[in-house]
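I'd like to ask some things about the structure below.
Right after this comes subunit A.
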Amino acid sequence: MDILSHYNYWVAIFLMMTGFYVVIASGNLVKKLIGLNVFQASVFILYISAGVVDKGVPPILKEGASILYSNPLPHVLILTAIVVGVGTTALGLALAIRIKEAYGSVEEDDIHAQEED
Partner candidate 1 sequence: MKIPASEVLLLLALIIPVVGSFFIFLCRKFPNVREGITLITGIALFANVSLIASRVFTGERPEFVLAEPFSGFTLSLAVEPLGMLFALLASFLWIITSIYAIGYMRGHGEDNQTRFYIFFACSIASVMGVAFAGDLLTLFVFYEILTLMTYPLVTHSGTAEARRSGRVYLGILISTSMVFFLLAVVWTALEVGTLAFSIGGIYPEGTEPWVLGLLLALFVFGIGKAAIMPFHRWLPAAMVAPTPVSALLHAVAVVKAGVFSILKICIYIFGASSLHNLAVAEWLSLLAGFTIIAASIVAMGKDNLKARLAYSTISQLSYVTLGALLGNSAAWTGASMHMVAHAFGKITLFFCAGAILVAHHKKNVSELDGLGRVMPFTMGAFFIGSLSIAGLPPTAGMWSKWYLVLGTVDAGELILLNVLLLSTLLNVYYLVSIPIRGFFKPLRTPVSGIKEAPLPCLIAIGVTTTITVGLFIYPEHLFQAVSGLVTTW
Partner candidate 2 sequence: MSELVFVGLFAMLVLTAIAAIRLTDLFAVVIMFSVYSLLAASLFVAMDAVDVAFTEAAVGAGVSTILMLATLVLTDRWEKPRKNKALLPLVVVSITGAVLLYGTLDMPDLGDQNAPIHQHVAKRYLSDSGHEIGVPNVVTSILASYRGYDTFGELIVIFTAGVGVMSLLGGRRKKKKVENNDT
């Protein structure tokens, strides 16, 4: 196994983990959501890079016998996943706004402090 032939996955994993870290370590709700987005977008990179074919072209059929196309299936899946992601983000942001209105803050620490008393 050629070590360098997997760098795409490894970078994607590094990116995923930065996003994941922001989600669980940050106390700011909006930043958490941004982290979530980075996390998901990096998963998308993982999927898409798995669909790459050396010397391939985008999967739009052309006349010609032996054209090498990239794998279209990951693209379809990720299109769906992107949409799901934006739906989640919109909902999360709307919640963040309501939380700000109800608590006056979007920091987890402040919110906890208010709920304890």
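The candidates were selected such that all candidates are chains of the complex that A comes from, given by their letters.
Keep this in mind: a residue touches a chain if its C-beta (ideal position, glycine included) is under 8 Å from a C-beta of that chain, and two chains touch if they have at least 3 such contacts; residues count from 1.
Predicted model, so just to flag it, every value in this text is computed and none were measured.
S.K.: Consider subunit A on its own, then decide which of 1 or 2 touches it in this complex.
M.R.: Candidate touching subunit A in this assembly: 2.
S.K.: Applying the document's contact rule, which stretches of subunit A touch candidate 2 when the two form their complex?
M.R.: Residues 1-2, 5-11, 13-22, 24-31, 33-35, 37-38, 41-42, 44-45, 48-54, 56-62, 68-80, 82-91, 93-98, 100-107, 109-110.
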